[in-house]
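In what follows, a structure is listed as structure tokens, so that the remarks can point back to it.
Only one protein chain is missing from this complex, and each of the others stays in its spot.
For clarity, chains are labelled A, B and C in written order, and residue numbers in each chain start from 1.
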Amino acid sequence: MAATNGNGEVQTKKYTAKDFASDQDVRWCPGCGDYSILAQVQRILPELDVPKEKHVFISGIGCSSRFPYYMNAYGVHGIHGRAPAIASGVKTANPDLTVWVATGDGDALSIGGNHIIHSLRRNIGLKILMFNNRIYGLTKGQYSPTSELGKKTKSTPFGTIDYPFNPVQLALGAEGTFVARSLDRDPKHLQQVLLRATKHNGTAFVEIYQNCNVFNDGAFFVFTEKETKPDNILYLEQGKPLVFGKENDKGIRLNGFTPEVVSLKDGKWSVSDILVYDETSFDLAVLLATFSDRAGFPTPIGVFYQVERKSYEKMMTEQIESVTKKRGAGDLDKLLKSGNTWVVSAN
Amino acid sequence: MAATNGNGEVQTKKYTAKDFASDQDVRWCPGCGDYSILAQVQRILPELDVPKEKHVFISGIGCSSRFPYYMNAYGVHGIHGRAPAIASGVKTANPDLTVWVATGDGDALSIGGNHIIHSLRRNIGLKILMFNNRIYGLTKGQYSPTSELGKKTKSTPFGTIDYPFNPVQLALGAEGTFVARSLDRDPKHLQQVLLRATKHNGTAFVEIYQNCNVFNDGAFFVFTEKETKPDNILYLEQGKPLVFGKENDKGIRLNGFTPEVVSLKDGKWSVSDILVYDETSFDLAVLLATFSDRAGFPTPIGVFYQVERKSYEKMMTEQIESVTKKRGAGDLDKLLKSGNTWVVSAN
Amino acid sequence: MSKTIETLDDVVIRFAGDSGDGMQLTGTQFTNTTALVGNDLSTLPDYPAEIRAPAGTLFGVSSFQLHFSSMDILTPGDYPDVLVAMNPAALKVHLKDLKKGGLILVNTDSFDDKNLNLAGYKTSPLTDGSLSNFQVIEVPVTKLTLNALQGMGLSQKVMVRCKNFFALGLMYWLYSRPTEPTEEWVHEKFGKEPELAEANIKALKAGYYYGETTEAFTSQFEVKPAQLKPGLYRNITGNEATALGVVAAAQKAGIPLYYASYPITPASDILHNLSAYKNFGVKTYQAEDEIAAAGAAVGASYAGNLAVTGTSGPGAALKSETISLGIMLELPLVIVDVQRGGPSTGLPTKTEQSDLMFVTYGRHGEAPAPVIAAATPADCFAMAYEAARIAVKYMTPVYLLTDGYLANGSEPWLVPDAKDLPAIPVSFRTDPENFHPYSRNENNVRPWALPGTPGLEHRIGGLEKANITGNVSYDPDNHDAMVHLRAEKVAGIAKDIPLQDVYGEQSGELLVVSWGGTFGAVRSSVDRLRKKGYKISHAHLRYLNPFPRNLGDVLKNFKKIFVPEINLGQLSKLLKTEYLTPVIQFNKVRGLPLRSTELEQAIINALGGAK
Partner (left out) sequence: MSKTIETLDDVVIRFAGDSGDGMQLTGTQFTNTTALVGNDLSTLPDYPAEIRAPAGTLFGVSSFQLHFSSMDILTPGDYPDVLVAMNPAALKVHLKDLKKGGLILVNTDSFDDKNLNLAGYKTSPLTDGSLSNFQVIEVPVTKLTLNALQGMGLSQKVMVRCKNFFALGLMYWLYSRPTEPTEEWVHEKFGKEPELAEANIKALKAGYYYGETTEAFTSQFEVKPAQLKPGLYRNITGNEATALGVVAAAQKAGIPLYYASYPITPASDILHNLSAYKNFGVKTYQAEDEIAAAGAAVGASYAGNLAVTGTSGPGAALKSETISLGIMLELPLVIVDVQRGGPSTGLPTKTEQSDLMFVTYGRHGEAPAPVIAAATPADCFAMAYEAARIAVKYMTPVYLLTDGYLANGSEPWLVPDAKDLPAIPVSFRTDPENFHPYSRNENNVRPWALPGTPGLEHRIGGLEKANITGNVSYDPDNHDAMVHLRAEKVAGIAKDIPLQDVYGEQSGELLVVSWGGTFGAVRSSVDRLRKKGYKISHAHLRYLNPFPRNLGDVLKNFKKIFVPEINLGQLSKLLKTEYLTPVIQFNKVRGLPLRSTELEQAIINALGGAK
């Protein structure tokens, strides 16, 4: 594939993942799930039609937020929680850039919660990768807004009393137009989801379950380890029935309005009874979002929801164009001399 | 009804609405919808078993946030967007108080969005009344996060390019345990909803459509004026079918997973086909929340969702009690002298 | 009936009425017409924090003061000569400011029991003799307006609303101004509602004719055009001027203007103004809060726009952490702080100068940023332009301080030609050869390297950076060096700003040192005292950090330094720190411009008493 640069010139060089690795030593703990996420992002970028100088990675503060340093692209390691705000400025100032946000569950959902929901609502073209390790890594192990109720952490020696957010559900509630989930330990799936995100116009929100092997080791092993994964993960695929289990022997069926897990083995139900996923249905997306909180249900990964809605920056550009067309390009001298003017003449 | 005060003593005096009016002149614009909300709150308070000194009204900044000044109770007129944070401090410091938050669509959802979603998630016992006039009133007419796309306001002479929040949907996405909507111009309904909110343990979020007759006059007239209201408003009532229309001639039917508006007049459908509302169903609540954004659907008012979940302050108290029980009430001297100590003796 | 025309040098009129009475509009119209007849002028709108408080209440009174003159003037005036009081509350609130013997025009129709009561009058001031020190002109404005509009088929409510135009017409007559400019404006404004336009014009003319006809006035006044410097003038408020200043800077710099803001009184009008300039490529971003506005501005700056974020005190507080990032990133950024009464929500619609220490020192860590301040409404243009110039040239966030008085007040502005504005050269780095994000030019300034530029891919952030490479560095000596370097860069701007000038003698007994929006009040007081023979001089600072490099010398030439401020002595603190000089403070924190009488008396006292 020949990539074109921003000037429309064809770039003959085809990138490899390595081209996107910066010269900085990667400083995450050995074994951290962040490595895989970095690797998958570096792996998919060559498949896009975007020269590397057009990629900008904006982050907040947290282990995850060190991400931009490791990408051979442009980047800003911002301040805690504010990456979406900074990124919104970058993207609206220059819509031609591909703007990524690398953030953590604390960065995005605790201090940065407001900016996240407002980016989603505005539908600014950001690719938000939220590394959810259900803990504050960088500050050494306090609970986060996605930590399970009752979790004992540095700041909650007797267990948390905060009910956690469900990030997918929150993003949907905030008018997200692309909402997805993937896993650090499922590289292929993660790559697919990331690629889908890059194709979306508007805000793409991707929750990535990420293992923090130092402060919250194994938080997602049930979803990532061979033994348990098949019975606990539900792949969402457009137009495909929601089947899961080691032998694809279970499925999701709608009983009226209520979803239930049914066995496909005992002859009572077959694949044709199983709910076929439609990522364009908001109602379905919300229903599936709740699965991760429902006992006995598998946790869905993949694209929950995708809808086309004109992006904020596109409307911004169009508005400027249309006003300029109507009024003519601004003339500074005229502007200064407009309004209620009068002339004082020399006398 | 004889109210008891906080000490369990029976208070012989029965309050009237007037008892809750402070001595301050009410300073909203004549005709503002805020007057009705104030009146309804003052009207329902006498029906509660709570002495007036136990009510605390916390607000942010905005026209709506002047609310506390007009209540003969305790109150803090805080800073913009931070009322839920301040109120969370009050309620957790003294769970015995009935803590209200009076806020606007800008105060709550723009600058205060993060605090709102976190209160909802934590389920702190606050009664949040969000006056939604779809505009910034106090700062004289800029658009808010609930203003319609394309709206021309002081700050958007060519129309907004922000897609608005749906406050009910957002509150549900943020783990709200009580989410409702009512109208300034439907005093009875508003009273009922407010009363329900006071009965809820945990965060009660009530969106109140409010007319700002100066900067956004008539924003909700279609929902409040006699002519149009019946066809555009859907009353949610637990266990009742979702019927609406001037002659109760329309209803909501679920076609599989998809809701549709059907006529009850043409003989094809009868009330028995109509969806019966269940406010304990999250899925249903989310579905209904989207109605206000769906063309051809009536806008639901009433309690969308109510679920019991232990409140944050209750868990906080219990945790303190249980640790105290286990370890005994703290002894300061022992605490100071704990840890790694040694004695230096006089020599 | 012909009346005599008396010529005056100078008039201060205050229009006062209910928030719903349209006093701001009336004042603005009078101002615009006055500008057109060539007077110098200065205005002071004052309105309540409530949007529209219940009619007739004291806290619902809104006023607009206008000072116009055939001479150079600098302030809206302390004490009005004329008070137009549309209701008893307006009279009650403003009477105490009126000059002895001043003229009061009252709308008698509003002096009923209910309104008197709401205003707290036990007896009517019109009849109880309490106004005997003034010239009272009683006019049944409402009734006369209704009469004038009879038969147009308008509702009572609509007709009553026109009464301010009647009052305006009457004042036009009294001060010999033409009604045509307002008629034109009405046509434009109400173009789509011709009956409304007609009604307002009818009321305006009825008021004018009433002046001509009635016996209430024995003479008419005239204020001759002022001897302003020749050229094209425009009446402009501080917020309008600030908006134009940044648009002009962006245009001259050849980069798009990006204005990220969250509405807040008294800064919102900058956003409103800029949002209309879309055909100048201006991007306005109404953020979810001030933190997001600052963040978006930093992002836009990084992407190569001229980024500006405007707010007032509480919002500026929220932006601090992000500005600190901007300082670490060394990106250009203009932060406009339109100061208002604090602390906390304070007096949101009133003016104050109490954010000077805050913008100078209100960031964690050693986070230096230049601070400049506008002196008059029109000067907001020049200083906004200057803020942008400094920001871009030195790759740094710059604070521009204005205030509620400057923001809403207006004065005639001699409009410059766009071509004469100083150049703002911008050169983005494009050459990958030897590129280092934190390499520096002779001014210690790093390159502006935009995302999208091939070969310059690099990462910056809020962690301490190694000098030159910009990589993260925890090296102790590098940190020490960088902390010093950032401070020196900002201090070095001193060589790029004008020397401090002194009005009056360059040395002497007493120098009045002021800054910001008090310029007019201070300069006119100094002028008056100088005319009376007091040997005093005046230095008005527009550059607060760094100070002009000759300021220390300037101060040394005077025995006493007198520093009047609408705060508890913030510039005083900075001068004391920097120059170890004692100062005499004058601090009135009333949410209002300084009053020249008080100020003059204080200066006289500082000089050791009247001579």
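We take it that a residue touches a chain if its C-beta (ideal position, glycine included) is under 8 Å from a C-beta of that chain, and two chains touch if they have at least 3 such contacts.
Worth saying up front: this structure is predicted, and the values here are computed from it rather than measured.
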item	value
Contact list for the unshown chain, restricted to visible chains	A, B, C
Sole contact to the chain not displayed, among C:V246, C:A260 or C:I327	C:I327
Contacting the left-out chain in the complete assembly, out of B:A85, B:L109, B:A197 or B:L234	B:A85
Touch criterion as defined above, residue of C:G17, C:G102, C:P181 or C:G341 at the omitted chain	C:G341
Residues from chain B at the interface with the omitted partner, ascending	5-6, 22, 24, 51-54, 56-58, 61, 68-69, 71-79, 82, 85-94, 96-97, 114-115, 118, 316, 319-320, 323-324, 326-330, 332-333, 335-347
On chain A, residues whose C-beta touches the chain left out of the figure	25-30, 61, 63, 77, 79-81, 110-111, 113, 136-140, 142-143, 145, 154-158, 162, 214
In chain C, positions touching the absent partner	48-49, 59, 291, 312-314, 316-318, 320-321, 324-325, 327-329, 337, 339, 341-348, 350, 352, 354-355, 357-358, 360-367, 461-464, 474, 476-477, 479-480, 483-484, 486-487, 567-568, 573, 576-577, 580-582, 588-592
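Just so it is clear, only the chains that are shown with their structure count from here on.
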item	value
Centre-to-centre distance between chain C and chain A (centres being mean Cα positions), rounded to whole Å	44
Chain centre separation (chain B, chain C; CA means) in Å	39
In chain B, residues with contacts to at least two other chains	110-111, 113, 145, 158, 162
Touching two or more other chains - residue numbers and ranges from chain C	278, 288-289
